[in-house]
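Here we show just some of the chains, and they stay where they sit in the whole.
Letters A, B and C mark the chains as written, and numbering starts fresh at 1 in each.
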Amino acid sequence: MSKQYVKDLKVGTRVQAQFVVADVKELSFSAPSKSGEYFIKLVLGDISGTIKGIIWDRSMVTEPIRPDDVLLVSGEVNDYYGPQLVINYYQKIERNNINRYHFQPSCERDPREMWCSLLRLTSSDVSDPHLNKLLQQIFDDQLLVESFMMAPAGKTIHHNYLGGLLEHTLEVVDVCRKLTELHPAKFNKPLLITGAILHDLGKVEEYDLDSFTFQQTDSGRLLGHISIGVGMVREKIKQVADFPADLKLALEHMILSHHGEKEWGSPEVPQTLEAFALFHADLLSARMKQFLQVMDQNNENEANWSDWDRFLGRRVFTGFTNEENDK
Amino acid sequence: MSKQYVKDLKVGTRVQAQFVVADVKELSFSAPSKSGEYFIKLVLGDISGTIKGIIWDRSMVTEPIRPDDVLLVSGEVNDYYGPQLVINYYQKIERNNINRYHFQPSCERDPREMWCSLLRLTSSDVSDPHLNKLLQQIFDDQLLVESFMMAPAGKTIHHNYLGGLLEHTLEVVDVCRKLTELHPAKFNKPLLITGAILHDLGKVEEYDLDSFTFQQTDSGRLLGHISIGVGMVREKIKQVADFPADLKLALEHMILSHHGEKEWGSPEVPQTLEAFALFHADLLSARMKQFLQVMDQNNENEANWSDWDRFLGRRVFTGFTNEENDK
Amino acid sequence: MSKQYVKDLKVGTRVQAQFVVADVKELSFSAPSKSGEYFIKLVLGDISGTIKGIIWDRSMVTEPIRPDDVLLVSGEVNDYYGPQLVINYYQKIERNNINRYHFQPSCERDPREMWCSLLRLTSSDVSDPHLNKLLQQIFDDQLLVESFMMAPAGKTIHHNYLGGLLEHTLEVVDVCRKLTELHPAKFNKPLLITGAILHDLGKVEEYDLDSFTFQQTDSGRLLGHISIGVGMVREKIKQVADFPADLKLALEHMILSHHGEKEWGSPEVPQTLEAFALFHADLLSARMKQFLQVMDQNNENEANWSDWDRFLGRRVFTGFTNEENDK
């Protein structure tokens, strides 16, 4: 059965579909006749939008409803200062019976295809035996790989969708390879590529991958993906025999400094060529995607100028490119 | 005859060689016996360094010596609080009899070979007829082309040598092409490549190409290469029949905004995809070269850490890369 | 017939008047009985305020209604979560049959009287023949003069009304003349006054003078009035025989640098006395007007303190001045 999407719900529509809970509140009735009684007000959502939901009969709720639960809901849409879905019946859906793609945006490219690209690059570009073994350790960690393929690269600004981390990682690797072409014989290429692959590894623990809204985990907020990632790589390096201390230091420095400036969250600025290159490649990938995502949102509006984007600090003009690409 | 370089001059060396005048002062003798008499104190230089020069006999100087003059000098090095070259005879060398490579650093790559690359890229990537004609107008301007091949891309920070502008331009074009591969079908590629080729065109007038120290011209300082460049492109566009107004606006915007932020000298920030991409490609080329130049200077010192570089705001570590590249 | 103003419309009022369209949306009815049908929701305005407008019968709309259209509207005000004007009939008014003063704020001073002042100042202060001829070229361009007399000097912050550009220009000229009195024999006065007259010339193309809300044009946003203005002056200078290169450079530098700092949009900072003076005169005129406009808005509230003004970054106290001026 195909999914009923929020954007298609109108006053009078009968509903039977899965929605994720974005917010939940227990409220007391304001009418004195119901004094002391309560009802439940929800915000329900899917990938197409959100709608208010109401459970008048609190006794239906036998175990607490929490944000991020997915509910199968039956009911009908009526109008009270806008449409609201009055719920007759609902049931919680188990986590592994959920089709995440109904609730979360995802990368256009297929994760498996992207993963293969990554493996190919590793075997061709990372000739150093210790770095190669380190990557092998990571690629053999099945749980970690699955997270890597699913994780977003951000919560709000760029590559903020399922598979975004992997897509972003591939872009960064690609730009790094271009830099080794522009300046041949200057780079330790295996080191640069390994750093590019691992630079955002901590993001698999920064975001709660079970959540449908890419919530940051407590450790994500308190430590940040940079410190988490350095810790993860340190543990993996221990499993590689005779990993050179210098190489370890060089790699840790790259991950640590890849935000480029202290005010952007790197405790030290890049001080080696590979770290400096990685920072700029990361910036290029992130910023270009950020701009493209603002353009894509705007293309739906058919206007020449996007709304003000507070992350880019500007409005974006799409008046030229549309017509040029039509040719 | 091979050139005698400043770095090889010792106390006692007899000298006959060309040097460029870096500084010139007329000083009165402090001894009362020579009260009212004057001598000339010069700073003379070539690509290898600078040395003090003295002309005791002011009557030798029949027409004023100015900074940036190249002199053929005869004399001997003696010691007065350090080595100084006492000049017996000199003669001004005419501008077109000078081998600039004795006095100015230059790009490792051959300008002619780089220019051919640029022409190749233009014909393959700039399919749009109006943009193509515009570039043709510029490439047919022999004087402009010669300046473009010789100009530096900067005075102090990056690509600051003969041919630097051309080398930098090629790097920017190359990164822009990579971006069109990363995001196919998003870019107006002919526009992006044309903007990349022309973004720093104004630098041919920002620097006094006749000077040996890449002095900025008055208009370079008062207008800046961005405004100069926009003006040059406007004039060239007039010579292309029916150049579309939209394309003109898009191209002017790219040149105007390619410094990316107002505080970096762009009166407007990039608001189109091509302008945004150009800014980031320019940044990448400039910053990587800046880092590499600091590394190269340091490699001569054989230390693991460079001196503090005030433009990068850091010291640079070269301890790893050296050994890695030895393999 | 005198105009009915928005501020006077109450529930029950019958309306027949011209309003400008500030916003327009086509919405679907939420009631299932009208499923698939649409109505039009407008925001209508004039100089006194805005009101919601509704066209229930979409078939009335034979050609699209767009923002900035002026409509002659018949209908009645009713109440639906606040007053709304239900429209029975409307008709688009042609652009040249519109009285702009019903829809846009305007300068207190008469444009023609201000223009005469400007001409007087030019003939008395701009004694240099080339500068004088340049101004003549501009004053003889009838279209340009009309735009200059009508344009605002800003969209939101200061002199943001019809005739604002001219009023602001006169203030800047006046302060510049005061500076020549304070420091006699220091200034090139003809240059300073010419720069003052032309510094914001680009604003006639930065704002869409046909719009009732001083919308920026595409080129206004992508190039900014500084670059537009420099381009306009360059073209006009070509029409003056033997215009000295130095004078051209000096004038271009003044226009280019009159925002004073790079982060305020000037690609170069003022480096000549006249450019430096122009920047400070411009600042003084703009900032004083900005403060006075906040005070004027507040005087209507009869409170001692204005609301927080985000452009000034403060609240403004009017408790003293009112009483002092009463005397």
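Details
Simple rule for what comes next: a residue touches a chain if its C-beta (ideal position, glycine included) is under 8 Å from a C-beta of that chain, and two chains touch if they have at least 3 such contacts.
Given the structure is predicted, the values throughout are model-derived calculations rather than measurements.
Each protein chain is a copy of one sequence, and the assembly as a whole in this entry counts 6 such copies (shown in place: 3).
As a convention for this text, only the chains that are shown with their structure count from here on.
At the chain A-chain B interface, residue numbers used by both copies make up over half of all numbers present, so the two copies contact each other through mostly the same positions. Chain A and chain B have centres, each the mean of its CA atoms, that are 44 Å apart. Annotation for chain B: residues 249-250, 271-272 touch two or more other chains.
Put simply, chain A touches chain C in their complex at residues 10-13, 79, 83, 304-305, 315, 317, 319.
On chain C, the positions that touch chain B within their shared complex are 218-219, 221-224, 226-227, 230-231, 234, 249-250, 252-253, 256, 262-268, 271-272. By the touch rule above, chain B contacts chain A in their complex via residues 171, 174-175, 178-179, 182-183, 185-188, 191, 246-247, 249-250, 269, 271-274, 276-277, 280, 283-285, 287-288, 291-292, 295, 313-321, 323-325.
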